[in-house]
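Sharing a structure, written as structure tokens. Questions coming.
Removed: one protein chain of the complex. Kept in place: all other protein chains.
Letters are used for the chains, namely A and B, taken in the order the chains are written, and counting of residues starts over at 1 for each.
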Amino acid sequence: MFYEFEIRTRNEEEIIDITKEIENIIEKSNVKEGIAHIFVPHATAGVILNESADPNIKIDFLKAIERIVPKRNNYLHDRIDSNAAAHIKSAFIGSSLTIPIKDGNLYLGTWQSIMFCEFDGPRSRRKIIVQVISN
Amino acid sequence: MFYEFEIRTRNEEEIIDITKEIENIIEKSNVKEGIAHIFVPHATAGVILNESADPNIKIDFLKAIERIVPKRNNYLHDRIDSNAAAHIKSAFIGSSLTIPIKDGNLYLGTWQSIMFCEFDGPRSRRKIIVQVISN
Partner (left out) sequence: MFYEFEIRTRNEEEIIDITKEIENIIEKSNVKEGIAHIFVPHATAGVILNESADPNIKIDFLKAIERIVPKRNNYLHDRIDSNAAAHIKSAFIGSSLTIPIKDGNLYLGTWQSIMFCEFDGPRSRRKIIVQVISN
């Protein structure tokens, strides 16, 4: 029960709702109860749960994380590759999620969507791995 | 092995130790070795591990996160629902924990307690899901 899909990102920083793609995988897996493990194999991206209904949440989130980890701040890593802030954001946010599956569906709250976070785009191929563990 | 319980929160922001409730569930599950998956299906709350012995840690933690994500900061989402900061805090902190189970108990460090984080309370019904995976 190991699935993988790719997305393309179009901006340097971007939040992309991937809930539907994950839900389709859970359905295909035929697992009725268990855990979905979502993993992003990239050190300058991440994955979070957050509200998707109001698209402004994405803008607020990117502004908030930029305030916490400014893009330029005399990072030593920027001398060889100018993406230190993206690495730090990725480490803070995290690269994985674990979500309950019940009755064959993701057991998410009303306002929880699965969001891929791009911090060093645009990139033509960002991978997302989904594993389904049956109870 | 899918369990769910509810707690009531009494303040706008609040940290509540839920270790005992989770430990009781592990005991009932009769699983001796495996993983406990704790999940909060809310986009304005979260769950962390931290020290519970000194109650001041909770106050320090809430002040630290308020410093990082101020309650008011011209968030766009606040125009329709004044809880943008709570959404951002939830995304930073995370909605789930995975904890080893050994000899029928949570394998936590001496100073690790499981803490529910309310960022948009008070709420009469906050859910906590616990899944127990046997090795």
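Everything that follows uses one rule, which is that a contact is a pair of C-beta atoms (placed from the backbone, for glycine too) under 8 Å apart; a residue touches a chain by one contact, two chains touch by 3 or more.
As the structure is a computational prediction, the values presented were derived from the model and not from experiment.
Novice: Specify the residue from the set B:1, B:93 or B:130 that touches the hidden chain.
Specialist: Answer from the full complex: B:93 touches the omitted chain.
Novice: Quick one: which of A:9, A:52 or A:90 touches the chain that's been left out?
Specialist: Considering all chains, including the one not shown, the answer is A:90.
Novice: Even though one chain is hidden, which residues of chain B still touch it in the full complex?
Specialist: Residues 33-35, 48-51, 54, 56-57, 59-61, 64, 67-68, 92-94, 97-100, 102, 107-109, 111-112, 115, 133, 135 of chain B touch the chain that is not shown.
Novice: Over the whole complex, note the residues of chain A touching the chain we left out.
Specialist: Listed in rising order, the touching residues are 1-2, 37, 39-44, 68-69, 73, 75-77, 79-81, 84, 87-88, 90-92, 94-96, 98, 127, 129, 131, 133.
Keep in mind that, in the parts below, only the chains that are shown with their structure count from here on.
Novice: Averaging over Cα atoms per chain, report the distance between chain A and chain B in Å.
Specialist: 20
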